[in-house]
Structures are given as C-alpha cells and as structure tokens.
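With one protein chain held back, the other chains of the complex are shown just where they sit.
Residue numbering begins at 1 within each chain, and the chains themselves are lettered A and B in the order written.
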Amino acid sequence: MADLRPRDERGQILLIAAFTLAVIFVALALVINSAIFTENLASQGEVAGSSEALTYQDQVRQSVAEAMAYANRYDESSLGASVDTIGGQSSSQQARGGRVIDVSLVSTTDGTRIADNASGGSAFRSSGGLSDWNLADGVERTRNVVVTTRHSDLPTSGTPFRLRANETGTPTNVWTMSVWEDSDDVVVRVNTADGDVSECRVAVAGAGTFQIDVTDGVIAGERCHALTRDGTAGTPMWFATGIPSGSTYDIEIANGDAIGGNYSMVVSPRGSWNATTLTTGSATGTPYRTDAIYEATVDYAFRTSQVTYETEIEVTPGEAP
Amino acid sequence: MSDRRGGVDERGQGHTLEAVAAAFLLVASVSFALQMTAVTPLSASTSSQHLENQLRYTGAGVMASVEERGGLSRAIRYWDESDARFHDAPDGGYYTADPPDNAFGRALNRTLDERNIAYNVHLVYERSSGDRAQKRLLYRGEPSDHAVRASRTVTIMDRDPLIDADGTENGTLTVSNASTYFLPDADTGGPVHNVVRVEVVAWRI
Partner (left out) sequence: MATGPPRPPGGRAHTDDSRAQTTLDFAIGVSLFLSVMLFVFAFVPGILQPFELSGEQDTVLSERIASDLSQGTLGDPSEPYVLETHCTVAFFDEGSPSPSRCDYEGSTIQERLTVEDHRNVNVSLRGTLSGADADLLCWDATSQRIVERGSGDCNPDAGDDDRLLTGGETPPQSNDATVSSRRVVGIQQTNVTMRVVVW
C-alpha cells in the first residue's frame, strides 16, 4: 500500500517536465525570431519604402520625357493624353504591389524646337545660306542641344565649328564651343563666359555617325569634361555657363559650312527664334523651327500603407544643370 | 481493489511510454525552435537576408544606370522583324546562355555573371483589353527559393523605331508598324504604345 501512494502523488512528472521545457523552447524560438526580424529590418537601411517613392519618381520622370520627345516631334497636343496613359498603366502595375500611383500633367512651358534634319547631313547654314548666323535671340533656357555628325564632315583645327551663347546686349560675355577633329580624335574646346577654358578629346573610331550631346556633355557615349565639369575644382563648363541668370542670350553658329550633319535643340521662350534665318515647318534641308514643349510639370503622388509622398516633377530632358 | 489493480497495471507501462513521449516532445520542440533560427543575417548560406538585399539593390542599380542612357528602352526594341524574335535569340524566342548584345545585356553580364549570380529577365506589360501579359527576355532556369526581384518601368511610344542588330535605329520599322513585334498597343487611340515593366529576378548559385 505504501508503495502505491508515492506513485499516485508522483503524477506524470516526466511528461510535465518535458512539456514545460517544450514551452520554454517555443518561447525561445519566438524571442529569437523577433530578434532576427528586428535585425533584418534594421539591415535594410531605409525606412518603410521611402526610397521606393524616389526610385519610382525617377521612372515616371523618364517616361514623361519620352512622351515629351514624341509630342515635340509629332503632335504637341498629345502630351496630356500620354501622361494620363502613363499614369493609368503605372498605377495598375503598381497596384499589384500594394502601391497607389497618381500621375497627372499640371502645366507646360512653351518653347521652340530648332533643328536641321537633312537626311545624310548638311552644312549648318541658315535658310539664306549664311555660314555665320543667329539661331535664336533672347533665349532664356536651352535644352537638348545635340549635334550628329561623322568624322569626314568635321573641320580641321584651322577653322573649327563654333556654337556660341552670347549674352544679349553684351557681346563680350559669350560661351563658345569649338569642335574640330585631330586625326582620330574629336576635339571640343569650351570657353565659358567666366573666362574658363577647357578642351577634351574623344577618340571616335569608324566612319559612322556619332552624337555630340552638348548640354549633357557626352560625345559618342563618353563623358567630355570640357562640357561638364573641369579639373579637380570641378569648374562648371556647362552650356551657357557664365551668362548671369536673369539675362537672355543669343545662340549663334560660326563657320557653319565647315561642318556637316544634323542638329537639334529646344529653346524657351517660344518667340525667341530668328525669323530671318529659320523656316517654319519641317522642310528638310534648311534649318526649321516648330512649336515644342520646353518643360512639363507633372504632379506625382505615391501612396503605400506606410508612406504618402507627393511632389511636382519638372521634366526638362537634357537641360544642363 | 480490482480498479486499483487495473490502474496500476496500465500505469506501469504508462511510465515507460510517458518517458518516451516526453523525449519525443522535447525533440519536437527543439526542432521547431531550430527552424526559427535557420535564417540569420550573417549565417553562411545562400539564403542570408543580407545577401538577398544586396541582390535586390544590384538589380535596381543595373537597370537605373542602363536606363539613364536609354538602354532599357532600346533593349526592349531590339527586335528582329523577319525572325519574329529578339536579335540572335535562340529558338525559344528568349536568350538563355548569352545575354543580348546591347548595353543592357553587357551591363548584366559585367555585374552579375562574374559573381555567380543567375538571373531571369521578364517583360511585363498590359494588352489593350487590360490583361496582363509577360514575355521572357532571358531565362536561365527556375529561380531558387531565395531569389529576389528588381523592377523598372519603361514607356515605349508609338513611333519609336526598332533597333537593328548593330544597335542603330531602324529607318523604317517602328513598334507600331512592325507586324511581328511582341508588344501590343495598349492605348490604341493615344501616342503611348505600352508601359513595360522590366523585371530582373536574381539568385545565387
């Protein structure tokens, strides 16, 4: 009898002990899991998707820039419809990821597109045949200045092709870009209105066409320090540097018959083009101007469950900073 | 008397079974706890969260730097009209072993291939009916469980030209008049052709 009672009181001690330990281990797993989760969150380095808003803003800006390029080339009134489509498709794509995107066009700034699109390239003469001429007078802003040419059409260093931005009324305040070729290199020298000079050489192989993107500072896919920032001090050499903000400038070409190819630029305000040297419409072979959009302001809103971000994006593709 | 004898009989074996059950319970709880700790930020396995984050940022960085020069849009238009597939793509219509010979493919090769990272590239777009469709640009196999995805949105306009095999723009063919081009016009009345999301799925091998 006495033997049985201890067994009665013993109960299922082994099982209870094991159960207690199991509960402790599960609690330990919970604590470790929360430690892992906290560390994972901490290691992600950004707060709740705020950098997503900026990354997506960059993508919207580039999409609207594409729509602007289309509108400027083909149909100026299409920009609003394009932005709406971009916004609609972006939101339906992002909605699958739990984000709400809202893109809408707020306003545009008018400009003029000046271009010479002769197929096969032509000399950069005015519509009247002048080699030194003004493209536009009283320009406030310029963007997307691109010259497409090839080695065989470039001048030698004796008579370089020059593109100038000359402050209206102050002929001594001028930003000049000179282009020539030196064996296989394309040489670009820039004199800013502040007095800085820089020259860059880019080796361009082959006889095909290449682009000199003046406002972006890229020649045949390579950065040119003479068009961007020069030296260890990073002296700005961008297009029209040195012309005080608030003043307007004139865009001039000198030695236009020394070079051959195509060019294009968009200037603002709309009326600044020179009526004597440019034709209207898009007759190829002579430089022409058309109405274009200089800048589009787009309202962009980004919402997730944790972030609300709204801003107005100014889209000016190819404008020098 | 008979009850107690019955209880004692069952309880006798019960002690042994109880010990076995207790041992089993302990092992089960430890293995449960173990699964929680399999993933730590610094554990040396391919599933590490830190490494996954790096992959995601790498994919996003590659696409951002390529698209700064317009490379993604050109990669989407790198289409061979006569073959009805991307230029030099194998018979399936998508690239497998070699990335495409354009700026995007070279960037992917430079940054991902030499670090033993496998990747797939998908193009996700909408049809005009609103249905979502997906096309493989590059496919290297089923991603592992620890793959990450980075995506970037690119807009293609109606008169954007197709890109020839050497990288130059085609003079006559555009995305709208090329009959075999895979991307439909999602907005038939407007100038936007389609808004494509380029997704790069990457994982370590």
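The working rule: contacts are C-beta pairs under 8 Å (C-beta built on N, C-alpha and C of every residue); 3 or more make two chains touch, one makes a residue touch a chain.
The structure presented is a predicted model; accordingly, all values stated were derived computationally and were not measured.
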Among A:Glu39, A:Asp110, A:Asp153 or A:Asp257, which residue is in touch with the absent chain?
A:Glu39
Out of A:Gln57, A:Thr112 or A:Thr286, the sole contact with the unshown chain comes from A:Gln57
Extract the touching residues of chain A with respect to the undisplayed chain.
3, 14, 18, 21, 25, 28, 32, 35, 39, 42-46, 51, 54-55, 57-58, 61, 200-201, 218, 221-223, 225, 228-234
Note that chain B touches the chain not displayed via residues 1-2, 5, 8-9, 12-13, 15-20, 22-23, 26-27, 30, 33-34, 37, 40-43, 50, 53-54, 57-58, 60-62, 64-66, 68-69, 107, 110-111, 114
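Quick note on the criterion: only the chains that are shown with their structure count from here on.
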Approximately how many whole Å separate the CA-defined centres of chain A and chain B?
28
Complex contact set, residues of chain A against chain B:
4, 7, 12, 14-15, 17-19, 21-23, 25-26, 28-30, 32-33, 36, 39-40, 43-45, 55-56, 58-60, 62-63, 66-67, 69-71, 73-75, 78, 81-82, 84-86, 89-90, 92-93, 221
Contacting residues of chain B [partner chain A, same complex]:
4, 8, 11, 15, 18-19, 21-23, 25-26, 28-30, 32-33, 35-37, 39-41, 49-50, 53, 60, 64, 67, 69, 73, 124, 126, 130, 152-160, 186-187, 189-192, 194-195, 197
